[in-house]
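Supplied in structure tokens, the structure appears directly below.
Missing here: one protein chain of the complex. Every other protein chain is in place.
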Amino acid sequence: MKNGLLAGKRGLVFGAVDERSLAWHTAMRCLEEGAQLVITNIESALALGNVVSLAKENNIPVIACDATDLNDLQHLLEKSQTILGGKLDFILHAVAQSQNLRRHRSYDDVNYNYFLQTVDASALSLHKLLQTAKKMDAIEEWGSVVTITYIASERSQLGYNDMADAKAMLESIVRNFGRIYAEYKHIRVNAISQSPTPTRAADKWNETDYFYEYASHLSPLGLADAEDCANLCVALFSDLTRKVTMQTIYNDGGFSHTLLTPAIVEDGRILKLNEK
Amino acid sequence: MKNGLLAGKRGLVFGAVDERSLAWHTAMRCLEEGAQLVITNIESALALGNVVSLAKENNIPVIACDATDLNDLQHLLEKSQTILGGKLDFILHAVAQSQNLRRHRSYDDVNYNYFLQTVDASALSLHKLLQTAKKMDAIEEWGSVVTITYIASERSQLGYNDMADAKAMLESIVRNFGRIYAEYKHIRVNAISQSPTPTRAADKWNETDYFYEYASHLSPLGLADAEDCANLCVALFSDLTRKVTMQTIYNDGGFSHTLLTPAIVEDGRILKLNEK
Amino acid sequence: MKNGLLAGKRGLVFGAVDERSLAWHTAMRCLEEGAQLVITNIESALALGNVVSLAKENNIPVIACDATDLNDLQHLLEKSQTILGGKLDFILHAVAQSQNLRRHRSYDDVNYNYFLQTVDASALSLHKLLQTAKKMDAIEEWGSVVTITYIASERSQLGYNDMADAKAMLESIVRNFGRIYAEYKHIRVNAISQSPTPTRAADKWNETDYFYEYASHLSPLGLADAEDCANLCVALFSDLTRKVTMQTIYNDGGFSHTLLTPAIVEDGRILKLNEK
Partner (left out) sequence: MKNGLLAGKRGLVFGAVDERSLAWHTAMRCLEEGAQLVITNIESALALGNVVSLAKENNIPVIACDATDLNDLQHLLEKSQTILGGKLDFILHAVAQSQNLRRHRSYDDVNYNYFLQTVDASALSLHKLLQTAKKMDAIEEWGSVVTITYIASERSQLGYNDMADAKAMLESIVRNFGRIYAEYKHIRVNAISQSPTPTRAADKWNETDYFYEYASHLSPLGLADAEDCANLCVALFSDLTRKVTMQTIYNDGGFSHTLLTPAIVEDGRILKLNEK
């Protein structure tokens, strides 16, 4: 599918680590739709995966940036505009990190330094990006910013830890900065609430495949994968969605709006919890 | 527990069929809190259960009323005020009926006459009650009206059929008439979104106990039963909640706000769906 | 903007009356994106506006259909498939009608026959369409259905009358039939919650321009117009949004997610909208 939806648009993509990343799939789809791109991630993540070599193969410049560092962000935004030849038309913010989650601290035994780091990395990083970009006037009129969230921001999910709280804050930042950017230059800010997706980031906390199976059984249309995420990003970056802003849009095959499915009931009996 | 919370208040309770009914439990708790009551239900429901004899034992007058019939409603409201000696301070509307659900029509093969009857009985009946009462000025300043709904109004649940759509409309009527009654005489209108509860009405569509077990596993505090519903009604009828209006309040042990619990995961594996 | 997003797709569009209609704009944009179309509306609406001649100019077949009539729907779906040469890939359902609203009945003095007609025309018509289409297997695998709703389904707005309740039910039907169609053939069903838009239908109840001004002041990105609606429809009909289903998506410049804006406050005092 190649429709020229992003022809002439300049984009910045945070968060690609390897070829499984939502951000990598999105970058590739944006290229395909005619955009010019800069890819960025924190130094340690660039070292971790193979995104640098993937980007090189596709002639996409990569700039290291710690999205919690204001100087880094300013440098990134300056350099990106220089490379791309103008203000940014779209940004994907796919940035999240929780040491409490990684280290399997349970939610009633979190480390609060980690918690504030989770907030800083997973929610404030969007605010910092948007505040820095606004001070620099780095985003083009009618531009579009997308971040990635998850339904645990609204409903409690065992194991998602302080990331759930950070995502709730992230969606609030989307609304509050979305209002300001709309009034400022018709720039929209939205979040995609994505299905559980088996990326490298998710490996950290989904120790078992059973959760994917459960979520899949509760997703009437099936789980959205990284390609589905990339496609929705293209729609949100394109001019098809110019008045859509301040929202969380669910890219999850219906998971968020479903209570009970035939797949869960199976043969008229529900989940036979006690028969194991 | 007897705290005199409803001392001197006059109440009207729709929907009691037998001693398992949410409405019956609510009536008994309201009595205990000092209210005077009239109980009502449609003739056929009064014949079906033993609520007439239960009411007689407790000296509660019973007036038959088809809540979809404007004349019946007017007669009920007149007579209730005469019996109770004044305007009504609170009303419980626990009225719902679906022939599509009863007759196990699947949601993609409903009968549309039944569907409109479901709407009329399960949603419009609240509107008719409130419109009739307003024309008669039958509710006291700072009065309180409560109806019963269920989370399937917001998320799709296999098997709940057109009742889900009626409940969505019911909650909308709560908001729209709630606004009007608030402006009119400080009267509040709210819905309680109740846990799945094994009443006679629920027998009709929950053919198996498995759904209760599943819902229970997703309710961190356990399912709310009829007594819990009665207690919340007392709180909403009392003067403790005078500025609470136009809302759906979840009486469900956390079910509506929960995605995944230890009870669902059990031993680190999720639901072993394929191992049966 | 012409990107071939709907090349080869067959679509059915309900609800166009004249060149201001959301449905007409959507039809034109779908044509531009390469779709083949059939346009439909109830006989009286076709007579009211100039859509028949507009369609003729654009070589779009028009089939009269009362969307509350199962026979009409069946005939429409049969004939559309014959004309278009196959199953439908997308449908726009923009159907709403309220006699209570038209005749300025206040919400506490509605006519209940009208109310049931409002439900039938504005909510059940979607169910009837989807049920009929499913029985006929008339929608293609991975197809997309969109209906139009409004935020008054969630928050009470003076003057929107029983239409608010019908819209709440409509969004519930989107969820419930969305789940079934997803499981059945990966077909998605969504609602667009559109800004107040000055179409012919809106003329009926917005007697004054002030409401548009108020809504505009609370929409950081400005009101979405019919062209914006058409563009979002294209995105939802296209393959960019294959896992987006059972949702209400707000096409309203942020109106639904905004409490207070500088435009409302203006110079430290709130809301002197008429004093300019």
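Should a chain be cited, it is by its letter among A, B and C, assigned in written order, with residues numbered from 1 in that chain.
The definition used in the following text is that a residue touches a chain if its C-beta (ideal position, glycine included) is under 8 Å from a C-beta of that chain, and two chains touch if they have at least 3 such contacts.
Remember, predicted model here, so these are calculated numbers, not experimental data.
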In the whole complex, of A:N3, A:Q36, A:S80 or A:S153, the residue touching the missing chain would be A:S153
Given the contact definition stated above, which residue among A:L31, A:V52, A:I83 or A:A168 touches the chain not shown here? A:A168
Among A:A94, A:A123 or A:L218, single out the residue that touches the unshown chain. A:A123
Since one chain has been left out of the picture, which residues of chain A touch it in the full complex? 70, 107-110, 112, 115-116, 119-120, 123-124, 127-128, 130-131, 134-135, 153-156, 158, 164-169, 171-173, 175-180, 246
Contacts from chain C to the absent chain lie at residues 151-152, 154-159, 207-208, 210-211, 213-214, 220, 254, 256-262, 264-265, 268-275
For chain B, which positions touch the chain that isn't shown here? 1, 3-5, 175, 178-180, 182-183, 186, 188, 195, 220-224, 228, 231-232, 234-235, 238-247, 249-254, 257-258, 261-263
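Following the convention adopted for this analysis, only the chains that are shown with their structure count from here on.
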Ordered by label, the neighbours common to chain B and chain C are A
Farthest chain from chain B, going by mean C-alpha coordinates, please. A
Of every pair of chains, which is linked by the largest number of C-beta contacts? A-C
Between chain B and chain C, centroid-to-centroid distance (C-alpha), Å: 32
Where in chain A do residues touch two or more of the other chains? 220, 254, 257-258, 261-262
